[in-house]
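Handing you a structure now.
All protein chains but one are shown at their positions in the complex.
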Amino acid sequence: MLLAPIKGNKRMSLIFYILATLAVVSALGVVFARNPINSVLLLISTFLTIAGQYILLNAQFLAVVHIIVYMGAIMVLFVFVIMLLNLNKDKEPYKKLLSKVAAVISSGILLLVLLASVAKVSLATPAATLSPNMGLVKNIGLVLFRDYLFPFETASILFLGAMVGAVVLGKREPKKA
Amino acid sequence: MIQNIAWAIPFFPLIGFMAIYLLRTKMPAKLAGGIASLMVFLPFLASIALFFGVDKSATVTLFDWISVGSINVPFSFYIDPLSITMMLIVTGVGFLIHVYSIGYMGHDENANTFFSYLNLFIFFMLMLVMGSNYVILFIGWEGVGLCSYLLIGFWHKNTEYNNAARKAFVMNRIGDLGFLLGIILIFFTFGTATFTDVFAKASILGSGNEVITLITLLLLVGAVGKSAQIPLFTWLPDAMAGPTPVSALIHAATMVTAGIYLIARSSIMYSLAPFTLDVIVVVGLATAVFGATVGIFQNDIKKVLAYSTVSQLGYMFFALGLGAFSSAMFHVTTHAFFKALLFLGAGSVIHALGGEQDIRKMGGLRKAIPTTYAVFLIGTIAIAGIPPLAGFFSKDAILAAAFEHSKVLWGIGVATAFITCFYMFRLLFLTFAGEFRGTTEQKHHLHESPKVMTIPLVILAILSAVGGFLNIPAIFGGTEAFTSYLKPSLGGQTFEPSHVEHNVELITMFVPVLVLAAIVFIAYKVFVAGKRIPADDRTERSGIVRIIYNKYFIDESYSFLFVKPYELLSGKVLSWIDTKLVDGAVNGIGTLMLRCGATIRKVQTGSVSLYLFLIVGGLIAMVAYLWFI
Partner (left out) sequence: MEKIISVIQVVPIEHYIVLSLILFCIGIMGVLFRKNAIVILMSVELMLNSINLLLAAFSAYHADPSGQIFVFFIMVVAAAEVAVGLSILVTMKRNNDSVDIDLLNRLKG
């Protein structure tokens, strides 16, 4: 099934493959970059490609939220911390060669195992009725506030806890006189 | 209905034991003694009530105790003439001894513990005689063994006394093993241990059956241990290490008679095993002769009485073996009276002399402690078998049964009676007659015992004097009340006194009496007129005298044959097994655990990278397992 011929609109599927390749290359870059700032930037590019994938998948609202939350907040946080800690290429610690090889091999094995398990699965055909408005704000909002109201509220409490935790952990110890 | 008070009878001394023991530091000795005596007197009254109230026999069940599969052992008491007789002896004589102890042990620092142990003993002894099945009997059996150990080693700060207590307990245990095997065999053969059921089923099996012979032999082993017969008797003389009331109660009147009670109770089974009866005759007679001969040369007041007890117990076994179960029980009763009397009298003498027990250092006490002398004289006459005191009637019953069985056995029995008379009067004369041979300090200290000690002595003396009239033989026109009372309980009784011809019986009764009188005269000549005092311990004795003086070297041969090899075995072999193998295994497990822990602990290196690797590795394994299995 992996090698099934690509039907229909070739250009649309081509966009998918381009975005996919970019995502993989950026991800590899995140892992292998020496300077942590470089890692951050490459991660941002990965996120952008994923946002593009979201749009292809008819999840427009999700794509926008993804860009705002991840790239607007989380990556900014990362950059702040890196700058605060004053990390650069010189201070970067490195692992032994053996550990690096072992890391690559083990993740490769994991990939193989997971792919093998996917190969055995036969997936059902896609749903016939596709609503073009599924990913729009209105529809998402309806589902969110009707069916998933309670988890939504609980998530806000989770946020509260995280905020408090972050503030407490970040406090400096009072200097002893 | 009256039998329902039977449950209360052992209950009182048990309460006494617990109350006195728990409060032993909080009450004065006299109060403890009073409570203890009361707790024995109440069962005595209850026994009298049962004596008049119970017709034939009655069983009082307290609760269903063991009920496993087909084996059913209820916790119940069996009240019949035999058990009532024993109950009366135990509580009656026990009460007198309790009262005596108030005076004798009153000044001891641990007197309260003593009284509690005495009550505990009475409790177990009552369980023993009242039980309706062999298992309850065994409980009482073991319990009196325990109390015997506690009381012999009462002055536990002395190592020798501890050794004596341990010796008594171990020898009892050897007998108990046989007893236990016998009980198991009874369960195996009859499926029950209750007396009435067992005897009914045994009668069906008939005489000469191998199983019954085996059972009776095993029960005999138990009785031999408890009643100090050959070969398990050496503990009794050593048991004199305990206080005198203990010797009187346990080793004269009650515990040592437990073996005789056991065999009398099982009389139906024993009458079906003629081989065992022959064994009992031999054992009993040998013990009687043995005890009497050794008693001639002993020089400690209590040791003489101890060997005398061994000898008299031999007589009782002799009677059992001849099938004269009621004669044996009669001798138990009279022996309880006069032996307790003799022991308590000896205690009175020891008390007067401030602890002296060697008769070579006594003498001339007749005038100093007259009451004690009088009762001791009565006791001596009773045990010698001189009419009309109790010993005559009971011994005569036994000898009559022997005469009917075999003239030779009768001859040996009579000869032993002569020896008994001789050494008892030797004891009496050396202690009370002649000149005082002790120190001047003791002479100043000489005083009669207080009333609380002399009154029980007097009561026992009266019982020794008139106790024989319980069972006046038909030849004198008596009704043989005792024998006929016990008849329903002793189904195996084979001896009927009326079988012997009248004239022969009269001769066999009174000719020995004349000889006894002659022996008293001889003893008087030797020890009083001739002023012969037994030699010092250091004197060299020769030949037969030396063997008998050293108690036939039995203790030494036991030590050589059994004790030393066993000590060697346990000291070398078993202790090696214990330290190297058993301890090694147990410690080894501990060390193994520690080593395992130390090795497994190495997984926790603290390195976060390693942990992450392990997480991923586990993830791979999990996916592979879930998907490909």
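Some notes on this structure:
Chains: A and B, in written order; residue numbering restarts at 1 for each.
In this text, a residue touches a chain if its C-beta (ideal position, glycine included) is under 8 Å from a C-beta of that chain, and two chains touch if they have at least 3 such contacts.
None of these values were measured; they are calculated from a predicted model.
Across B:I544, B:A585, B:V603 or B:L626, the residue that sits in touch with the chain not pictured is B:V603. Take subunit B: the residues that touch the chain left off the picture are 601-609, 612-613, 616. The chain not displayed touches subunit A at residues 1-2, 4, 6-9, 12-13, 15-16, 20, 23-24, 27-28, 30-32, 36, 39-40, 43, 46-47, 50, 53-59, 61-62, 65-66, 69-70, 73-74, 77-78, 81-82, 84-85, 87, 91-95, 99-100, 102-104, 106-108, 110-111, 114-115, 118, 123, 126-127, 129-132, 134-135, 139-140, 143-144, 147-148, 151, 155, 158-159, 161-163, 165-167, 169-170, 172.
The definition used in the following text is that only the chains that are shown with their structure count from here on.
The distance from the centre of subunit A to the centre of subunit B, each centre being the mean of the chain's C-alpha atoms, comes to 95 Å.
The part of subunit B that touches subunit A in the complex is made up of residues 609, 613, 616-617, 619-620, 623-624, 627. For subunit A in complex with subunit B, the residues that touch the partner chain are 95, 99, 102-103, 106-107, 109-110, 113-114, 116-117, 120.
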